[in-house]
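With one protein chain removed, the remaining protein chains of the complex are shown where they sit.
Chain nomenclature is as follows: A, B and C, assigned in order of appearance, with residue numbering initiated at 1 for each chain independently.
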Amino acid sequence: MLPYAPWLCWGLPIIGALLTPVFGKIHQKLRDYAAVIMVLLGAIFAFSMIVDIWYGTAFLGTKWLEETFVWLSIPGGFSLEFGMLIDPLAVFMACIATGVGFIIMLYSLGYMKGDESLTRYWFFMQFFIAGMTLLVMANNLLMTFIGWEIVGLCSYALIGFWYNKKNMIKDDQLGELTEGAYNSHCGMKAFIVTRIGDVGLLISIIFIFFFTAQAGYPTFNYQTLLSIPDFAWLGSMAQVFNGGLLLLVLFLFFLGPIGKSAQFPLQIWLPEAMAGPSTVSALIHAAAMVKAGVYLVARMMPILVTGYIEFLHAASGPTTTIILTVMPNFFLIVAVIGAFTSFMTATMAIAARELKKVLAFSTISQLGYMFLGLGIFALSAHDAGGFIAATFHLSAHAVFKALLFLSAGAILHTVHSKDMLEMGGLRKAMPITYICMLFGALSLSGVPPFVGFWSKELIFAAAWHLATTNFIGWILLAAAAITGALTFFYTLRMIGLVFHSPQSKNVQDLERKHQLHEAPKVMWIPLAILALTTLILGFLYPFIYVYFFGQWGTVYSIDIELPLHLAALPTLYINWLAHTFTSTTYIISPTFLITIGVLLLGGIPGYFFYIRRSWDASRFSNNALHRFLYHRWYYNRALYFVFVRTGIEFSQGMYKYVEDGGIDRFNYAVADGFQDLSRAFRKLQTGVHSWNMILLLIGALVLILLLLFGGTFLAFFLP
Amino acid sequence: MSVGLTEWFYLLPLVLTLGGALIVGLLGKVLKGRRGDVALGVVTAVFMFLALVSIVNLYYILMYANWSPLLIWYWPPGPVFDPTTGATCINIDILAVYMSVVFVFLGLFVAIYSIKYMEHDDGMGLFYPLLLTLVGSMVGVVYAGDFLTLFIFWESMSVSSYALVAFRKEETEPIEAGLKYFLLSAFGSTLILFSMSYLYGLTGTLNLAQIGANLALLPAGGAWMNVATITIMGLIIGFGIKAAIAPLCTWLPDAHPAAPSGISAMLSGVVIMTGSYAILRLFGYFFSPTVYPVYGYILSWFALFTMIYGNLMALTQKDIKRLLAYSTITNVGYIIFGFAVGMMPLTHIDPNAAELARYLSVTGGLFHITAHMLSKGMLFLCAGVFLHEIGTRDLDKLKGIGRKMTVTMVCFDIGALSLAGVPPLIGFFSKFFIIWGSIVAGWYLAAAILVLSSAFSVVYYLRMIQILVFAEPSPEALKAQRASPVMLFSIVVLTLFIVGIGLFPEFFLRVAELAAKAALGLPFS
Amino acid sequence: MIPYGVPLEFFLITAVFLYAVGFYIMATKRNMIKFIIGLELLLDGAHLNFITFATAWPGFVIDPLAQSLVIISICIGGGVIAVGLAFVIRAYNLRGTLDIRKLNELRH
Partner (left out) sequence: MALFQYLTFSILLMVIGAPIAWLLGRKKGRVGGVFALAVMGISFFVFALAWFEMAYISPYQTYEEVLLWIDPLYLLEPSTPSFGFLFGFYLDGLNLPVATIIYILTTAATCYSIGYMAKSPGQGKFFALLLLYNAGILGVVLATNLVQFYIFWELMLIPSYFLIAQWGTKPRSVNIALKYFIFTHIGAVCILLGIAGIWSLSGAATLNIVQFYTVPSAPIINLVAAMASPVVLNLVKLLVVLFLVGFSVKMAIFPLHTWLPDAHAEAPTPISVILSGVMIETAAYAIVRILVTFMFDAFASLSFYLMIFAVVTMFYGGIMALAQKDTKRLFAYSSISQMGYIFFGLTSVTLAGAGLYGVTGATFHIFTHALGKGLLFMTAGALMMQVGHERGRDITAMGGLAKRMPWTAMIALIAALSIAGTPPLAGFASEWIIFAGGAMAGSIFMVMFAVISTALTASYVLWFIKRVFFGSTPTAMARVQETTWWVRAPMLGLAALIVIIGLWPGFVINRLFEAVYALLP
């Protein structure tokens, strides 16, 4: 299904979105099911492309297949093509987006039942999935950016979905306001904060375009970027400001993913994005939006690394020197930001009270892992382990985070509160949800044999490998390990508070009213599917490995040492298992030990504080560290103060003093001045005859003086 | 050439207007009452129309004579014209024809307008002859080829204008205005006479062209140059009083509002233009820019000052006719500026460009005379309509009158916009040519001042339009009736010309160009 | 250039003097009748100039044109002054004064 699949996998959801209002007019059921089916069809087409990748029909020898048509034709021999790139990364991401998306859609059938704005909901959900799929399938930066913004736009619409809720709530920054206003505020915050990253991305896209044009191949296309001779665009970019521009452009490029994937300076929007329905949160966190940033870095990183390696082998010269000093710095920035973010938000998750916020912080933390993996990949250049770890973790995270959010949705659906302290003891009332959520939580923590264990262990392994050659690796590994411990701790805390602790007053009320019940079938079936997937997915690793790296060496100049044929799969399988648990130099693999150690470090206190409840956690609840963590390191508040409040005050001040008080006043002052001048001037007309004669005399005198002596004086005024 | 039949034919415009004045004056003794007044008005209009036709005829005569001027001399008598010996003559060239068309054209419509406008006045047996005399004398001024003729017609024009300003002699305002006008203007006449006596003393002739020729023969340098310079001053001041160059214009804002509106239109539209004309014509004859390089610049500075003065005065004016009178001063500034560039040596640019600059500016100035005649004449007639309807010139009381008098108001708006220099109305083209000329002359500063002053003037034109059209009607304005068709006829026809010439300026621009060439002595090629 | 023994400059200076006196009267006096007198003086100064120059030309030929101009101008001046006096009379009738400074309603 090659020529059509890359188009249909996102085209069908878009068509579905456009048809949703029409279907809505016909029948509500039709609208609901059509939406789900359209996404399902998209998913089918997306999965169908795996076959093409697997059997090599999408591979053209040195590059991957592209399906294109001309979008803009610009004189001078350049035409901008709109196209789809069918390569493993794209198809992999498309499968996650549509597959997980489909399950979330299915779940929504139950979860959103009876909402009065369902047309809007289905419209934006389909559009969201389509935008994400377009983003990952696009063959050039500009198209990716288009999908990127569609995703942002849909998140804006969906986070603020319940904009009309009337109940009052209280927020740290905004004070008291209706929940509807809060929700739309959160949507806007998400859009604007990610927009800041987008701006950086757009700037850097434009610069990349400019420098490719300078190199003679004006393009946005990923594969053309790779094939421009000698990476001349990197070279010429490096020559500006002694490499300063190169670093700036790369960093601005990374700013886009930072915003979208909520990494350190711009992570503030994601916790607020919980304001939307849980399905939306699931979609944002698992399938669509935040993954876009990781995808884009994963897309560009091999290209950059290839360029870096080319310059490594190139003849030495000033440009080469600059590139060889600048680019590792950038790679380090990616890794450090990933590590730092993952640590920072894991600490925040420990103190969070809202169930979905814990999950949100954990999302940011896990995304940090992915960036860490990608950064390690780039830093160690020849070793692709970080790359595969990051992408694998991405898929793992998609599954277990979707599972967690949907479970959380089921809980919220039942207890009508976001606060974990108003839950507790739900284990008996909601057994299926409990088990599913437990699966998700263990997977998130990296407990074997869930998928999280395999992926996280790979990241540790990549860091370990880096550490053996580079000191930086130790720091990164340490950060990853501490974060891993924290992760297990807050996961257990979450499970404990929701399911194990004694029933809160709220839950007791519900039980008394017989409203405490298990989620309906249409909701728990998707949960179950996802829960099973967390178990299975981990063991698919070797397939994914082959899938990714089958043709890696011919496209990127990075060496892959492992066997690359389907036939070698059993060997690979054995090697992998052996490699995970043992090592060539140690009996037990050190990374396996690290993983286990980390789990114990976080798990034991977690277990005793929150599951067994034999240790008392409440004594920490009011100390300074807790407050610091609860207020998210006061970072959000500081940003509000610096940018929002100061910004608004600045603009109002500018308006008051510069625009109204300055420029406009000046204009009116000129006008008034002329009026006053006119009034003063009119006094010349005294109505007295002698005065008229005197004016005449003055005129005559001036005239005669000028006539007689004015020649030189006038010459001054002449052109 | 003595005055033969053909020459009388040339003199028809003069004869028809001045003779018409006589006939109407005599008829005025016979025809009494309202009907008699109407009849007098009609006869006046007929004479004006005939005069207009005869002047248009002169245009064709000139065209077939290849634009060489028509001369009629009466001193010294003889078969051959010898300008060296005193030589009084009538000299009709295309410039004279251009100017006289302007004069008689407005005179015609003012005459028609006055039939209705002056319905409550007595003494129409005097009014129409005076109007005809005024127009005839102006025609005479532009026809004059020598100083004697010029002076005679000048004084007759002045006297009839004094009388017309103070036509409503029972009121204080016209008398006061007329007296001040009279005193300054008569002083100006004596100054002209006094200056001319020196020129006569230097050259020994009264023929204008010959004075210029003789002056050029005088040896360069020497004491006579000082005399000539003082003469320049005298002539600029003398004619400048008539032309209302600031600061000699103090009489104008008194006299123009005080006169009956038709006469205001005549005074503002054409009478003051005789001053500008005289400056252009006489200085073109007398003082070559190469010998007297300075005065053109000085005149242009005075013109710029005049513009600014008029603008500033008009900006906060409350009396509609007074406002229009001040705007006249501004427009005089444009015209004089255009002429002044024609009198500059412009040695700093190449000769071809200099010639182009002079020619363009003078064309613009002359065209602006037409534009101003049409627009300002029409505006005063409109103001007269308002005055006639509700008896006030106060803009506060005229608020919103446009809602009751739609046609008048549309015409008023068009006239104001034309003077504001808004294309495609006629005022735009004239200003454009003046500005173009100053840019070609390389005088960017002046061009900027011109443009800014033009933009500035828009403010009070718009303010006027706004008050008259958009403001809530005042109680007085609500009493207004639709204007009489007789008055509207003049207004609408003038408006049609404003728009029509604006849309198709080609022909009129060509005539103005020919006139400019005549004034500058350029070949007609 | 000295026709009757009196130098030309004498006449010219007299003319200028007359003119200056006329101007002084025009500029400073209050009485309207005096303006009319001043105007006469201004005209006379100019006339005197013309007459002087008419006789001053080479060959002692008196230029008849200039003289006739003066004569015509005197006639015209009479007319002008008549108009002026009429104004003065009307002003006096309406205002009951000959002081021109009282006529200052038209201003600004």
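Simple rule for what comes next: a residue touches a chain if its C-beta (ideal position, glycine included) is under 8 Å from a C-beta of that chain, and two chains touch if they have at least 3 such contacts.
Every value quoted in this text rests on a predicted model; they were computed, and no experiment measured them.
Although it is left out of the displayed model, the omitted chain contacts the following shown chains in the full complex: A, B. Contact with the chain that does not appear here is found for just one residue of A:45, A:207 or A:392, A:207. The missing chain, though absent from the display, is touched by one residue of B:19, B:345, B:423 or B:473; that residue is B:423.
From the set A:8, A:84, A:132 or A:150, the residue in touch with the chain omitted from the display is A:150, counting the whole complex. Set against the missing chain, the residues A:20, A:48 or A:184 yield one that touches it, A:184.
Seen from subunit B, the chain kept out of the figure touches residues 353, 356, 359, 363, 417, 421-424, 428, 432-433, 435-436, 439-440, 444, 447-448, 451-452, 454-455, 458-459, 462-463, 466, 470-471, 504-506, 509-510, 513-514, 517, 525.
Interface residues of subunit A with the unshown chain, by the touch rule above, are 70-76, 142, 145-150, 152-153, 156-157, 160, 163-166, 178, 180-181, 183-185, 187-188, 191-192, 195-196, 198-199, 202-203, 205-207, 209-210, 213, 240, 245, 252, 647-648, 650-652, 654-656, 659, 663-664, 667.
By definition in this document, only the chains that are shown with their structure count from here on.
Contact tally for A-C versus B-C: the pair with more C-beta pairs in contact is B-C.
Centre-to-centre, using mean CA coordinates, subunit A is 78 Å away from subunit B. Centre-to-centre separation of subunit A and subunit C, using mean CA positions: 98 Å. In subunit B, the residues touching two or more other chains are 179-180, 183, 187, 253-254.
Contacts with at least two other chains are made by residues 682, 685, 687, 689, 693 of subunit A. By the touch criterion given at the top, residues 682-683, 685-690, 693-694, 697 of subunit A touch subunit C in their complex. Taken together, the subunit B residues at the contact with subunit C in this complex read 75, 86, 88, 147-148, 151-152, 155-156, 158-159, 162-163, 166, 169-173, 175-180, 182-183, 186-187, 189-191, 193-194, 197-198, 200-201, 204, 206, 253-254, 258. Looking at the complex, you find that subunit C touches subunit A at residues 23, 26-28, 100-101, 103-108.
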